[in-house]
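The complex appears here minus one protein chain, its other protein chains still in place.
Chain nomenclature is as follows: A, B and C, assigned in order of appearance, with residue numbering initiated at 1 for each chain independently.
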Amino acid sequence: MRNRLAIEIAELKLTNPTMLAAGILGMTGASLREASVWGAGAVVTKSVGLKPREGYSNPTVAQVDCGLLNAIGLPNPGVSEFSEEIKEVKQSETPIPLIVSIYGFSTSEFVKVAKVAAEAGADALELNVSCPHVRDTGAEIGQNPSLVAEVVEEVKKNVLQPVFVKLTPNVADIVGVAKAAVEAGADALVAVNTVRAMAIDVETTRPILSNRIGGLSGPAIKPIAIRCVYEIYREVDVPIVGCGGVTSWRDAVEFMLAGASAVQIGTAISAKGMGVFKSVTRGISSYLKRKGFRSIEEIVGLSHRS
Amino acid sequence: MRNRLAIEIAELKLTNPTMLAAGILGMTGASLREASVWGAGAVVTKSVGLKPREGYSNPTVAQVDCGLLNAIGLPNPGVSEFSEEIKEVKQSETPIPLIVSIYGFSTSEFVKVAKVAAEAGADALELNVSCPHVRDTGAEIGQNPSLVAEVVEEVKKNVLQPVFVKLTPNVADIVGVAKAAVEAGADALVAVNTVRAMAIDVETTRPILSNRIGGLSGPAIKPIAIRCVYEIYREVDVPIVGCGGVTSWRDAVEFMLAGASAVQIGTAISAKGMGVFKSVTRGISSYLKRKGFRSIEEIVGLSHRS
Amino acid sequence: MSAYLTAANRLRIVKIEDIQQETPTVKSFTFKDDLCSKAKPGQFIMVWIPDVDEVPMSLSGISPHACSISVKKVGEATKTLHQRKIGDYIGIRGPFGNGFRIGKGKVMVVGGGTGTTALMPLVGSLVEENFKVTFLLGAKTKNELVSRDRIQALLPKVAGRIDVATEDGSCGSEGVITDLAEKYLNNEEFDMIYTCGPERMMYKMLLLSERFQTPLQASLERLMRCAIGICGTCVIGKFRVCRDGPVFTGEQLSKVKEEFGHFKRAFNGRKVKL
Partner (left out) sequence: MSAYLTAANRLRIVKIEDIQQETPTVKSFTFKDDLCSKAKPGQFIMVWIPDVDEVPMSLSGISPHACSISVKKVGEATKTLHQRKIGDYIGIRGPFGNGFRIGKGKVMVVGGGTGTTALMPLVGSLVEENFKVTFLLGAKTKNELVSRDRIQALLPKVAGRIDVATEDGSCGSEGVITDLAEKYLNNEEFDMIYTCGPERMMYKMLLLSERFQTPLQASLERLMRCAIGICGTCVIGKFRVCRDGPVFTGEQLSKVKEEFGHFKRAFNGRKVKL
């Protein structure tokens, strides 16, 4: 029997449309494999750069109403050392698509990191041009369509693997950035990274995060992310991966109706545990059955048709 | 005894720092007066334009996790007819500052509306250049610093009353827009309007709002609004009014620590009722007492000092 | 996490379990919903017809296993609703508003037109609590008398009675229902008047309640958007019909007399004569 939940995104074959989001448990090969054991259809690594980075000091995570703030600061051992982790994932007996998230402080850094990651065995690359709390990489690039285009173009020239671009919602016009990325050759888009936000403790009068400003994730941002996916879907032809607040199958289906072919899950792991991949997948499956859809493709973007 | 809670913002004297936010119950003189009876320190009207507008058809409001989506579509009877409501508020025995929120589809419309509202008795004007769901007014202006500057400059030239500018969070760089507004003469800033967002019902596969895309308000956006106030406070010298998700006194104090001199309250009225103005005011007052602060001014922006 | 907004405001999609043609222009739709089953008589819900509209409707039936709305065909939304079949889906949120307060003693219930359906759960409660009920039912013509049989079936339990007036005299006395009410008030004392119907009719009931010094509760209608008390669309004077109402006391209404029965607000906020 055909798997209703199977989906192909930019050549990657997923047995189900849930992915581990970037920066969530993706620091080591062992934990990436664990996410696949728990049922993720694909995994994205922690964003890695050219050189090791410590990240910010604690507090790096703070809970707010209906969401989480984080400013971890892109800690990573550097892509060369991280290659070991990539290889470990690919050595798994039941390999699932491994997407390596990368960042760089310049286009040439992006290219260098991409090449090493590709060499080490990445099935695809996800360009993090959307981190809201590290200066000169992330959102500074992702808010500028021509910089995004430049990075995508150069990375595409240098690797054979499909390139995903992870977009920031912290822009006036996400569609403009999405189009720039696609015109430059992006094979898929991920929408969205966290929303720039902050929290201050009233008793101590201090900002809670050591970096003061961080990124908001979780249910609080789902309606924003849904809107981003909906707007982008109208204007581009590459697959979109929804991300932001997916906690239950309903959220995942909502993203798909908006135009996403798959979803990434991050913050929900803190509330639901690793079982969230299975519970979301099962829920999507019963939904498709109940409504008489034969595949995920049938519901992707369905809210646009009337 | 001096009132700890009194605050002056751009010449407006408030007995407490809570305001009714724009578009919340502000359609008639009677309901604006009611908000003052319930304890608001100032009231902002529904945004009014030159001509009457019906707004969108229902559903115009939808609840999501920790927030509300709305796309009402700026319904209003046009500023001439609305002048009656303005006059009714000013005739109250216990008048409180009345801020008339206005919008326009061009700079000259803004000016015309401003003049009529000022004539009718507005104590201040709030320029809505940030509505996320009506084309060609609102965010299209608010996302463009030079358009904002133009509107502010022209309105300032034509009215004597202080001019507040309400900013949209749907930009890459809210500080840039804030600075443009202040350089053009804005007397105060309101941060923020709603965040562009949407919700789709999975059972019917339809977007819920008739306009499909709307604005997210309530606790979900508080960390975003806090960040906006914090960022703006560092760079401008005019008073900032915080807005977005204020539900309890803690939220209000958090905004003040970030840099707000007062707060506007909208969505929370649905959860807490009209008593929210009093409960927030009382909470701020006990906080100030408990911590030994003699006035609100002492805590405005306090999280920036260390 | 703060129990932030009322759970009631969350959209639910419910299946139409049953449809009854009440009069040529009124149909009742039955559905199941836990929150509506716990509603108070007089509360209303917002009914979403996808791609068409969302409109306020009083609950005309409230029971543990099923609830209903009774819808008069007047425009696009209600026309579309009337085309819906058993098994179709509608969206609902609510219940909203305050509902009727159940007082004591001998009560008069005055229903005009479709307004009568909003009084059905109230009559159910009154009967359950053994109140003596006088139900006055008015309509333009016999055909449009809503829920008459159901009311008639309920009343014997409390030795209650029903009396009818139609404007064309096709059933009961000829004339408007307020004339009938005046007759009763002239002859007997009542502890409470409940009413729902056209606003001019309810306005007359307010005047009667003042004249006869009998407390009144009237269920009002205004245009609505949010239904949760923030958008300001439904205001009458200082009151929000969706939140402070839809049921108001005579005392409250006498404070907004220049507005009640005289004008309402259009969707753009303009005053519209009633």
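By our rule, contacts are C-beta pairs under 8 Å (C-beta built on N, C-alpha and C of every residue); 3 or more make two chains touch, one makes a residue touch a chain.
Because the structure is predicted, anything quoted here is derived from the model rather than measured.
Enquirer: One chain isn't shown here. Among A:T15, A:T28, A:N144 or A:S285, which residue touches it?
Expert: From the options A:T15, A:T28, A:N144 or A:S285, the contact with the absent chain belongs to A:T28.
Enquirer: Which of these touches the unseen chain: A:T60, A:Q143 or A:S261?
Expert: Considering the complete complex, A:T60 is the one touching the chain left out.
Enquirer: Have a look at B:L14, B:C66, B:I208 or B:C243 and name the one touching the chain we're not showing.
Expert: B:C66
Enquirer: Determine and list the subunit A residues touching the chain excluded from the picture.
Expert: Answer for subunit A: residues 23-28, 30-31, 33-34, 37, 46, 52-55, 57-63, 66-68, 70, 72, 75-78, 81-82, 201, 203-204, 206, 208, 210, 218-219, 247, 266-267, 269-271, 273 touch the chain left out.
By definition in this document, only the chains that are shown with their structure count from here on.
Enquirer: Taking the mean of all protein CA atoms as the centre, name the chain whose own CA mean is closest to it.
Expert: B
Enquirer: As a quick test, compute the distance in whole Å between the mean CA positions of subunit B and subunit C.
Expert: 36
Enquirer: How far is the middle of subunit A from the middle of subunit B, if each middle is the mean of its Cα atoms, in Å?
Expert: About 34 Å separates the centre of subunit A from that of subunit B.
Enquirer: Could you pull out the residues of subunit C that touch at least 2 other chains?
Expert: 1-2, 4, 51
Enquirer: Touching at least two other chains at once: which residues of subunit B meet that condition?
Expert: 66-67, 206, 219
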